[in-house]
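Here's the structure we're looking at; comments come further down.
A protein chain is absent from this complex, but the other protein chains hold their places.
Let's turn to chain A:
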Amino acid sequence: MVDIQDWTEISYEEARSTLRKWREEHARRSEETVEIWEHVLSRYASSLKDELWPVLEQVAISSLDSARYELAIECLMHLNKRFPKSTRVTKLQAMRLEALRDFKNAELLYEKLIKTDESNTFYRKRKIAMLIAQGERHEAIRQLNDYLETFINDPEAWLELSELYLQEADYARAAFCFEELLLANPQNSLYLRRIAEIRYTLGGTENVELARAYYEHAVKCNNSDARALYGVILCCNYLLPKATAQRKKELGATGFKAADRLIAVYEEQPNENPSLKFQIKTIQTLKNIIKNATA
């Protein structure tokens, strides 16, 4: 959880270094950025000197994100005065049009920018983002596929595409997208878990077997991943009725281990959990189901 902090009273140095940190991390803390700017940094614009310009860019994007359009226009005016023919400033202007839902003009601007620099991924992705904002899922999927034919290794794009497919309930293709992500980041427990969940949703013995394998690997990568542990238990549960005797023993053992680990995870939680007893009872019930199926 992010600690709520009062940003209006901090010192100039602290404000500057905080904004720089967020710039480097690409953190999306737009309202706080606008607050820091308005209460602290705007008074010290002259002391910032050259750092003023990246800060203005950061504040412009944050104000668009927080629907503070007048502040955005102000920042853009300053930037335009300093850098008259810059593509970076044009990009911000296009983003402003996009935020104001003036999609036609924004698209024209993005097209112009793409022509000046063919290999820039940012402009193309914003065009697709506009389609998603308008709810044109099919068109967005088509254009995202085109984009990915050229920039085949872009993880952001694959994630977005899988989200779109999931919204269309096209689970097979969503699994495909996650497999692409997995190729690039095989140890990422999030991707492993989501691929497992999609496979489990698809159903059928083969898919649930795959799901179980992925869930177990996710647990290996992140020991206290409760969702993955639940996933393992559910997969074992699903597979037990149709399994051979020896396989039943294996699945039962896996299920038990996962359930025990899950109980341990729940009990390790430092925060006060009012429904702890019920949750542990649920897991015990699941364990019994597995035991009965194994017997």
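In the analysis below, a contact is a pair of C-beta atoms (placed from the backbone, for glycine too) under 8 Å apart; a residue touches a chain by one contact, two chains touch by 3 or more; residues count from 1.
Please note the rule applied: contacts and distances are computed from a predicted model.
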Per UniProt, the name of the complex member that is left out, chosen from "ER membrane protein complex subunit 3", "60S ribosomal protein L27", "Alkyl transferase" or "N-alpha-acetyltransferase 38, NatC auxiliary subunit": "ER membrane protein complex subunit 3"
Selected residue (touches chain absent from view) among A:Y12, A:Y69, A:F122 or A:F151: A:F151
Residue touching the undisplayed chain, where the options are A:L113, A:L144 or A:L182: A:L182
Residue numbers in chain A that touch the chain omitted from display: 117-119, 150-153, 176, 179, 182-184, 186, 210, 213-214, 216-217
